[in-house]
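Note that this complex is displayed minus one protein chain, with the remaining chains in position.
Let's turn to chain A:
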Amino acid sequence: MAAQGGVAFQEKVSRLVSRQNGKPVLKPSRALALGDTVSNRNPKKREATCITEISVLMACWKQNNFVDSLCCNETNAFYTCVAKAQAAMKNNSGQSNIQGGRLPPKQATILLKRYPNQRSEI
């Protein structure tokens, strides 16, 4: 898009910013250029994993006055649940890099840092 009509695009932007044709349409407070980084926003609201396992374990603790050896079944169930949740997280993060229309914020930052804005003349 911008690569095809580069010069025409710049002319349009300068027309929108100029004061010669009445009030300017755009009043940019910052430079109209891509930044060097993208902020790390977490768009998805994930929920806590293994809550049932934790509550079962804690009920067992309450019953047995916090003696660990009597709660080993619940403890092992909790550990397996945690391991499964970790594996699921890893798989999901591997998929989100490929799917979706956008790059995830970390990958976008890496890409932008390879071509940073010129701060001084070389």
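The definition used in the following text is that a contact is a pair of C-beta atoms (placed from the backbone, for glycine too) under 8 Å apart; a residue touches a chain by one contact, two chains touch by 3 or more; residues count from 1.
Following the convention adopted for this analysis, contacts and distances are computed from a predicted model.
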Absent chain [UniProt protein name; select from "Nuclear pore complex protein Nup85", "WD repeat domain 48", "Small ribosomal subunit protein uS7m" or "Cell cycle control protein 50A"]: "Small ribosomal subunit protein uS7m"
Sites on chain A contacted by the missing partner chain, in the whole complex: 42, 45-51, 54-55, 57-58, 61-62, 66-69, 75, 78, 82, 89, 106-107, 110
